[in-house]
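Okay, handing you the structure first.
All protein chains but one are shown at their positions in the complex.
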Amino acid sequence: MADSIRRVVLAFSGGLDTSVILKWLQQTYQCEVVTFTADLGQGEELGPARHKAELMGVTPEHIFIDDLREEFVADYVFPMMRANALYEGLYLLGTSIARPLIAKRQVEIARQVSADAVSHGATGKGNDQVRFELGYYALAPDIKVIAPWREWDLTSRTALIDFAEKNQIPVPKDKRGESPFSTDANLLHTSSEGKVLEDPWEEVPPYVFSRTDDLVAAPDTPEEITIEFKGGDGVAVNGDALSPAMLLTKLNELGKRHGIGRLDLVENRFVGMKSRGMYETPGGTIYHAAHRAIEQLTLDRGAAHLKDELMPRYAELVYNGFWFSPEREMLQAAVDHSQAKVDGTVRMKLYKGGVHVTGRKSPNSLYSEKVVTFEDDAGAYDQRDAEGFIKLNALRLRLLGRRDRG
Amino acid sequence: MADSIRRVVLAFSGGLDTSVILKWLQQTYQCEVVTFTADLGQGEELGPARHKAELMGVTPEHIFIDDLREEFVADYVFPMMRANALYEGLYLLGTSIARPLIAKRQVEIARQVSADAVSHGATGKGNDQVRFELGYYALAPDIKVIAPWREWDLTSRTALIDFAEKNQIPVPKDKRGESPFSTDANLLHTSSEGKVLEDPWEEVPPYVFSRTDDLVAAPDTPEEITIEFKGGDGVAVNGDALSPAMLLTKLNELGKRHGIGRLDLVENRFVGMKSRGMYETPGGTIYHAAHRAIEQLTLDRGAAHLKDELMPRYAELVYNGFWFSPEREMLQAAVDHSQAKVDGTVRMKLYKGGVHVTGRKSPNSLYSEKVVTFEDDAGAYDQRDAEGFIKLNALRLRLLGRRDRG
Amino acid sequence: MADSIRRVVLAFSGGLDTSVILKWLQQTYQCEVVTFTADLGQGEELGPARHKAELMGVTPEHIFIDDLREEFVADYVFPMMRANALYEGLYLLGTSIARPLIAKRQVEIARQVSADAVSHGATGKGNDQVRFELGYYALAPDIKVIAPWREWDLTSRTALIDFAEKNQIPVPKDKRGESPFSTDANLLHTSSEGKVLEDPWEEVPPYVFSRTDDLVAAPDTPEEITIEFKGGDGVAVNGDALSPAMLLTKLNELGKRHGIGRLDLVENRFVGMKSRGMYETPGGTIYHAAHRAIEQLTLDRGAAHLKDELMPRYAELVYNGFWFSPEREMLQAAVDHSQAKVDGTVRMKLYKGGVHVTGRKSPNSLYSEKVVTFEDDAGAYDQRDAEGFIKLNALRLRLLGRRDRG
Partner (left out) sequence: MADSIRRVVLAFSGGLDTSVILKWLQQTYQCEVVTFTADLGQGEELGPARHKAELMGVTPEHIFIDDLREEFVADYVFPMMRANALYEGLYLLGTSIARPLIAKRQVEIARQVSADAVSHGATGKGNDQVRFELGYYALAPDIKVIAPWREWDLTSRTALIDFAEKNQIPVPKDKRGESPFSTDANLLHTSSEGKVLEDPWEEVPPYVFSRTDDLVAAPDTPEEITIEFKGGDGVAVNGDALSPAMLLTKLNELGKRHGIGRLDLVENRFVGMKSRGMYETPGGTIYHAAHRAIEQLTLDRGAAHLKDELMPRYAELVYNGFWFSPEREMLQAAVDHSQAKVDGTVRMKLYKGGVHVTGRKSPNSLYSEKVVTFEDDAGAYDQRDAEGFIKLNALRLRLLGRRDRG
């Protein structure tokens, strides 16, 4: 197990688990640990992470704390949203999309500090280990990967806490007992799974929700908002120009208030099992609906339908951790090609968990009132063309009908 | 134009437009007109249709009025729902799915009464003409098709009403003026389009809605319901076994009360233009969500993902009118193959326009708490397997990384 | 019919049919005709086309004769070959791919000479009318299109020849009688169809072939050649660097000599009927095989499989005439993204109609003898990884098996 590792870059949240991992790496591999803590908008202060790392002997120049929020939204969330990606028809991929960025930054740091290994705190049953490690291997094919949860013998909560205490790692009171469920958060979403959520017939208890207000308690009047798009990406909310991360933050506030973006899902993990989770994606849910709405006006049917056909594959690739793969990049190239003219404004009402598009307009609209109108169209469309159109579309069916139903 | 037609079967609603068509056919083709009026759950009485047909000289044995509601739901709506079909990601295809059944029955009647032609009241700009006629031609390749809206010169409302009055066709008061929009209804949905809806930036006015109650006025407490599935199809609501049409009717009531299933959409028509419509699909929206939820538990990932990839094509075929095509049937065969074990119960809350799945259970569940659990799984899953899994999934990416990023 | 047309750009081959069209346009539309004759490598001299146009009163500055061979291969044939496009599994799309270029150039000329219409000599039953006209409409949405074969009454050969003679259009002796079949040729292929080929059970008579030598008479010894690729495109044959058109010309010579690239096909036309044709694509057949072979070494599996899945759609779009469509461009973007490293050399033997790849090498090879070897691989691949890989791939099947076969 313990190959000779000299220096390892650990994805370090500062929480109990990754603190234990930090110590365990030091002890098990007798190696130097470099910590990397990313601000992806998870809503936690990062100061304590630095402090803890220092306490455990990480040298200051080996403590990396980066605010990646803008990069996260601009280079990961937005490209994915251009594809209208939904995993298994429903899931906005909030956890999946964060992993490649963390992996990429970890590899960059590993190069910078000449580390020969990377490590993460994902368990052996989940998708995240796959996403992290496919990222590592794609970007640094010869790097060593340490996945403590698959290696160590701290297989129970008690063992973990014992290890922590034996090693002077502070154990927060609320971590002493079993947490009733496990979460992951970033600017796009918070996911919750495990324990009280494991029976897919049991309703998710109210205390699980952290990113969205209760629907019944949400405002009794709809709130109207607008989102503006440029080249397929959101650029303004209610007329205020915003950077990608600020735009998503704004939509998160709006979505939270109206209880938007809750999803109770039983999904298929890449590792072969089904799991049940509760996702809260307030801003992302609004954004997704708005992006589809502006595409309705600005994408040609051929582009729109091709995108819809490619989307499930794209979403599967992101979910499975193949962000840094040629096939995801090829699909992205196709998707991005379609977005140049996706400009315009979408108006929607937020109300009691719902996102209701009420209007959309665009300088690049392909919608032609002149053509579609029920009124006289002054020759914009010749209804007699439809006869030939139908006749030739029917020709093969008629030949078939003559053979099979004659 | 006027080929020698002896007898034509007209899809006859009894409304002003098809009454005018009836008369116009009699005059223009000097032929006998057979009327066919279907009850697809559109919520109108069919008695008047018979009366009007009689008044216009149709002989009683040539007036066909059929209640097709059960066939509609069992053989058209449910198979489509098995595919989770959504056109352009959002539209539940309520109009599209009714046309093939009408066409099929029209062709049957044509055979029965030895008619040599069929006719419908769809305009030359829309999709419905295509759906009707592809159905006719597929099932009766040599039948003649008369599409009055593409042929006649009654191109304005005034001309139509003039024709009606000149021919003693009663014109209801509310049809004298221009209707502010046009609708189509059946058990699955009501669609509204045209006129006041033609500007996609203008919000749909409240008077357009007929199938769903206003969201703000909807009940202030969520209503919990259950739907039971057997072999991929709904069989009971809240524990009450119901026939397909009765089940959809029940869900329509529930959905209406909670303002569920409104969709403001700009869509791409098969004939090449964009149009904007408001769809109300109360029961279908609930059913669709429930079907996905029960599939989450009972479909293997391979089946589920293949279905998701095939779905956009399936939906496009239904939308474009290719119900009676080999490729739709092939996709249906694939979809249906997956549904044998799709049994179980879904619980959901209806509230203010939202459908929220809160639980699902099945005798055929593939979800294994034993495997997925965060707790000790007693060897149901060996976490070390994940390493090999990741390593071999990464191998090609590593070889690629060595070449391209080395 | 005869809208007021002032000036029309005609795709003019100089042959009998387009000469008749030229005259017919002048007479019917009382308009000025601009001729456009392209050298796409069809192997005919273009001088006579100029002469004929002049004879029929076309002013010299309105006679356009362009050598488009390099553009044809570089911007149309090669991009299509990057996609490994085969229509219906077999057809290399030789006719289809030429039409968009002709349409594009016609539209450019129309702009240059301020013409308000374009015209072509394709019949009303075939695919070419669609390909021309979709190209025209995509590039010049408001241009008028004249398709004489769909308009005029010269529906028999006799009528056509009568018209020619009445109008002093020289009728070559061999055009007096019915030609036993019809052909289209360019640098990529020659197609033959119609008449003697119309019975798909009848063997194609030897006199039909013009681009490939008889297989039995072909050389009795295989000829070994190499093709070199750079960025997915061919750049050299047998070590000689060649421009795109020169490279295809060279492969055509080699293929002709060895009887390569004959295809007897019954295909499905876009207009709804089946037709039978004989295609001869000597150089293209060699090139296609070579491109696949170099991709085998240089494309990652993910890229290769995605390309294979997208290919049928791509080929269908080209066949149906949607070259200038967003969806073809999106697919091209995906394909092109994969080609950056498709460099290297393929060696093959040509013999009696067959193309046999015998070796391929590349500076960007992803093939790793070290990994794949049956010999000791010095740890390049850990066979134990396979167990975990299989176990997790099997997990869902085992859960399914327990449910369904237990």
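Going by the order they are written in, the chains are A, B and C; count residues from 1 in each one.
Rule of thumb we're sticking to: a contact is a pair of C-beta atoms (placed from the backbone, for glycine too) under 8 Å apart; a residue touches a chain by one contact, two chains touch by 3 or more.
Remember, predicted model here, so these are calculated numbers, not experimental data.
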Touching residue (missing chain; options B:A185, B:L350 or B:L392): B:L392
Subunit C residues that touch the omitted chain in the full complex: 84, 88-90, 123-125, 129-130, 133-134, 137-142, 147, 149-150, 155-156, 182, 194-195, 198-204, 215-216, 220-222, 262, 264-268, 271-276, 292-293, 296-297, 300-301, 304-305, 308-309, 311-313, 316, 322, 324-326, 347, 351-354, 356-361, 365-369, 371-374, 376, 381, 383-384, 386-387, 389-390, 393-394, 397-402, 405-406
In subunit A, positions touching the absent partner: 300-302, 341, 364-366, 368, 371, 381-382, 384-389, 391-393, 395-397, 399-400, 403-404
Touch residues of subunit B, complete complex, unshown partner: 268, 271-274, 299-300, 302-303, 305-307, 313, 322, 325-327, 329-331, 333-338, 392-396, 399
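Assume only the chains that are shown with their structure count from here on.
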Copy pair subunit B, subunit C: interface residue numbering same or different (half cut): same
Approximate Å spacing (C-alpha centroids) for the pair subunit A, subunit B: 32
Subunit A-subunit C separation of Cα centroids, rounded to whole Å: 42
Approximate Å spacing (C-alpha centroids) for the pair subunit B, subunit C: 40
Subunit C, residues touching no fewer than two other chains: 300, 302, 392-393, 395-396, 399
